[in-house]
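Of the protein chains in this complex, one is absent; all others appear in place.
Per-chain numbering from 1; labels A, B and C assigned in written order.
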Amino acid sequence: MGDTLGKNFRITTWGESHGGGVGVVIDGCPAGLPISAEEIQFELDRRKPGQSRITTQRKESDTAHLLSGIFEGLTLGTAISIMVKNEDARSNSYEELKDLYRPSHADYTYEASYGLRNWKGGGRASARETIGRVAAGAIAKKILSQHCNIETLAYVEQIHDIKAKIDRNTVDFESIENNMVRCPDQEVVPLMIKRIEEARKSGDSVGGIIGAVVRNTPPGFGDPVFDKLTADFAKALMSLPATRGVEFGLGFDSVALKGSEHNDPFIFKDQQVRTRTNFSGGIQGGISNGEDIHLRVAFKPTATINFEQDTITRSGKETKLKAKGRHDPCVLPRAVPMVEAMINLVLVDHFLRSLLKKNQSLSLRNNSD
Amino acid sequence: MGDTLGKNFRITTWGESHGGGVGVVIDGCPAGLPISAEEIQFELDRRKPGQSRITTQRKESDTAHLLSGIFEGLTLGTAISIMVKNEDARSNSYEELKDLYRPSHADYTYEASYGLRNWKGGGRASARETIGRVAAGAIAKKILSQHCNIETLAYVEQIHDIKAKIDRNTVDFESIENNMVRCPDQEVVPLMIKRIEEARKSGDSVGGIIGAVVRNTPPGFGDPVFDKLTADFAKALMSLPATRGVEFGLGFDSVALKGSEHNDPFIFKDQQVRTRTNFSGGIQGGISNGEDIHLRVAFKPTATINFEQDTITRSGKETKLKAKGRHDPCVLPRAVPMVEAMINLVLVDHFLRSLLKKNQSLSLRNNSD
Amino acid sequence: MGDTLGKNFRITTWGESHGGGVGVVIDGCPAGLPISAEEIQFELDRRKPGQSRITTQRKESDTAHLLSGIFEGLTLGTAISIMVKNEDARSNSYEELKDLYRPSHADYTYEASYGLRNWKGGGRASARETIGRVAAGAIAKKILSQHCNIETLAYVEQIHDIKAKIDRNTVDFESIENNMVRCPDQEVVPLMIKRIEEARKSGDSVGGIIGAVVRNTPPGFGDPVFDKLTADFAKALMSLPATRGVEFGLGFDSVALKGSEHNDPFIFKDQQVRTRTNFSGGIQGGISNGEDIHLRVAFKPTATINFEQDTITRSGKETKLKAKGRHDPCVLPRAVPMVEAMINLVLVDHFLRSLLKKNQSLSLRNNSD
Partner (left out) sequence: MGDTLGKNFRITTWGESHGGGVGVVIDGCPAGLPISAEEIQFELDRRKPGQSRITTQRKESDTAHLLSGIFEGLTLGTAISIMVKNEDARSNSYEELKDLYRPSHADYTYEASYGLRNWKGGGRASARETIGRVAAGAIAKKILSQHCNIETLAYVEQIHDIKAKIDRNTVDFESIENNMVRCPDQEVVPLMIKRIEEARKSGDSVGGIIGAVVRNTPPGFGDPVFDKLTADFAKALMSLPATRGVEFGLGFDSVALKGSEHNDPFIFKDQQVRTRTNFSGGIQGGISNGEDIHLRVAFKPTATINFEQDTITRSGKETKLKAKGRHDPCVLPRAVPMVEAMINLVLVDHFLRSLLKKNQSLSLRNNSD
């Protein structure tokens, strides 16, 4: 009952890591949007396994099949169905996992929840599920870019205890994508790669923090009281595998400031309402104020490690597990496009909603059509 | 379009801080639940203004009127409507706010979003809106207590830079409620009170962190892939006014650990699947694993301060604002019951959903009826 | 779990016939819409009891209290809460109904569903619940009128076996409202009144058919595949008390025609795509085609009669019931504004959705704002 996200731009994902494939159905995408398989594939390629030596070596082309909703290069306005087949699923390597629970994976909780699980891989808990999100995110990105010039950039801010120095005002796509970690601070990139490789070699894993900046969000996105932009971002981001926390603006650090220090004074600049500082991270009262949106997401170290670990069997017997599956020693480089996708999916939903908010605009809109 | 939360236990809140009142409609509450006005009032009283010298002095009895859905002390299974009237709304003290934007409030963003706003107070952005949530949360609490013995405790962990020492295994309701800050660490309570009073006297405000522990959540709550328990908690909590971040388990601190350090080994204890450590904070793969749930929420310092502040008018003219309204120098003491309410509202929704997850249980259930 | 209707214009109703009152919360109404208490009261007065000698004599002023969401005569864009108090609830006249089931009422089915019921009146099954719908419908009507010039007219087509002759092309509000039956065929009005009065005198009841015509619906309302206009109308109308059937265009009579007779040829007239005939009743493939929408709803005879009837007690003992409550011998005159409200609520939801359907229009809209 939780496979759908969104209200006016709705995505429903399906598929397990080991099965017929994974995919997404998108409901509510406006008609007449030009979208090509290449634009979708571009984002999937940023997410796919085996793209560098610091990701899992599972071999998947992750080729998007556009099954419905797009006709002669334009969206039809009805359900868009996109599918990716599973190609390199080595189910037999999971045979030993059939009867035991991998620590800090979802094996036990899925069984507690459903009474059974697809033990050939992580099932729905696999990061492979995010393929559908990233594909849908590519469409969201196109809409946001076309209508609002919105630019969403996610990047690695921290790997384990290695912190990058990032100027959110100048960070750009090129500086993120020019290295396999997706960290725009070129100085720390080699350190980060080294740390991830060390983890991989030792069979261990590391986590980190992904930051994001969203530029050009118009003021007014976000619906009180439950669908605040912060609330919807938080839900979307915390639905990604391995996330442990999310914060906006100064986030947890805002606690150390007093109101007189934290408040963002309003100014009028270039005929626009602006704030002198942006400690609010572009969102006030749950609604965008036109300043850049700033957020950060914490990812725990990958649960899959090549250490012998204590665990129990399904019947409660204590045993040892030594995972042998291919895995990512650090999910963050591949999680960057996932974070961007989730941000864009929330934004496109609120973009559409924002068009219905003012009675006066409905007339303009209705007449101009 | 964002006034409703939940799927199987749905709440819709309404009302502005200055208007006919505030309230909530609850849809999906099971029939036959015994619930009294006192149980609801008990939670509202923990939230209401003027309850101590460190909260706003606005005088509101916040008396709950149960208008529908409860009959002879039992829920009817149909829409429950609860209303609280506004009594001490001093709209004229807001007259000067009609044409300018208070910094870091929602005045500007509401206007950007809707083209107008109820300038007599904070409108829907007022913390007064949370009355409906807290009333509904009281009903959620009753259900969770009755069926699962779930106990949700929220408490103040930090005020400004004063941090409490809290043992989440032993913290109890009494130690939280016996002081006006709602911090269970009695040693720091006087310091926290002093800090809040200093802020009030100087016209400033402070923020802080609320922590929460949930005991006795059965394994299996949470629906992949979007309605993970972490995701739904994050949305519900980030929809509260003044929140800036949320984290689960070790949260942002998990980043500093390696997988071999962070994983929670499974053990079998008292005939139950347990984990030796609980770095996951009771949620794995977005689903509860039966361990205590741990989470933390960051609140920014209140935006309302009694300082002269730079701002602009609706027409873009630079001006000065000196707020004179009554306000909370620190929202956290009153936010504790709000956090509990949001947690319980998410849990009761997932409790209901959990009952439909296993085909086998449907039979049991259907026959036993 | 069924107290909410709509996607982008959502209404949630609450309240029982005997309790604190009844009301509605509207979520998704655009901001800046001028709406007065009078406009809402106008529709409520058409629905209220005691308005003529052929309706129930329960005395209710049904005065609308606008509690939130409207400020200085304009909608705020956030939740609108409207409440009507119960004034003439004579609960003691229901005492004998506590332990038995009125035939063809919802007493038994509510108890089967929920295990208990508010036996002081019909609870949620009372037609009194529709007050919230009619109040919300008044707002929907205003939006549709303002932006699309849509005019929705419902009227009584048949009472028992007395059929009116109605020209759907010329029927107008005045000819409907100038008589207490709300039938535009002035010739049959006296016969219908007589039939209803006979029913009332004999303690019996009669049903009938309400027809409706909707003018000026723009082409393109309706969302495949489940939210077809026909589907959403059907749900909304069949959710009204006492409804037994609904049909569109020629409805059940279309069965007697062949495709060559039933198809509506397209023509181009006044620079618009039109159809020569309108057997489709304005809806093709579930989407409006710009022609007048035609529909009909069947209402069964009121279940409340003053006859001795066989029934059983809650414990299964056979007994006799002679209803003594005030009741409508025929619900149709008061159901006319309810049908209009439901039609308008569906249309306003699809009006809003229609604005988001074309990618090209989003740009126009976004720029013009």
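To be clear about the criterion, a residue touches a chain if its C-beta (ideal position, glycine included) is under 8 Å from a C-beta of that chain, and two chains touch if they have at least 3 such contacts.
Computed from a predicted structure; not experimentally measured.
Visitor: Considering the whole complex, which of A:118, A:158, A:275 or A:344 touches the chain not shown?
Guide: Of the candidates A:118, A:158, A:275 or A:344, A:118 is in touch with the missing chain.
Visitor: Among C:75, C:205 or C:344, which residue is in touch with the absent chain?
Guide: In the complete complex, the chain left out is touched by residue C:205.
Visitor: In the full complex, which residues of chain C touch the absent chain?
Guide: Against the left-out chain, chain C lists 1-5, 7, 13, 101, 103-106, 108-110, 112-115, 124-125, 129, 158, 160-161, 199, 204-209, 218-228, 230-239, 241, 243-252, 254-268, 271, 273, 275-276, 279-280, 283-290, 298-305, 307, 309-312, 316-318, 353-354, 356-358, 360.
Visitor: Could I get the residues of chain B that touch the absent chain, sorted low to high?
Guide: 7-8, 28, 30-33, 75, 77-78, 143, 146-148, 224-225, 352, 355-366, 368-369
Visitor: Since one chain isn't shown, list which residues of chain A touch it in the complete complex.
Guide: Answer for chain A: residues 1-4, 8, 10, 12-16, 19-23, 25, 27-28, 31-32, 65-69, 71, 74, 76-81, 83, 113-118, 120, 123-124 touch the chain left out.
Everything that follows uses one rule, which is that only the chains that are shown with their structure count from here on.
Visitor: Counting residue numbers used by both copies over all numbers at the interface, does the chain A-chain C contact come out same (over half shared) or different (under half)?
Guide: Both copies, chain A as well as chain C, present the same residues to each other, with over half of the numbers appearing on both sides.
Visitor: What rotation angle takes the CA atoms of chain A onto those of chain B? Round to the nearest 5 degrees.
Guide: 180
Visitor: Which integer distance in Å separates the CA centroid of chain B from that of chain C?
Guide: Their C-alpha centroids are separated by 38 Å.
Visitor: Taking each chain's centre as the mean of its CA atoms, how far is chain A from chain B in angstrom?
Guide: 26
Visitor: Averaged over CA atoms, how far is the centre of chain A from the centre of chain C? Could you give it in whole Å?
Guide: 44
Visitor: Hunt down the residues of chain C that sit against at least two other chains at once, touch-wise.
Guide: Expected reply: 8, 28, 31-32, 77-78.
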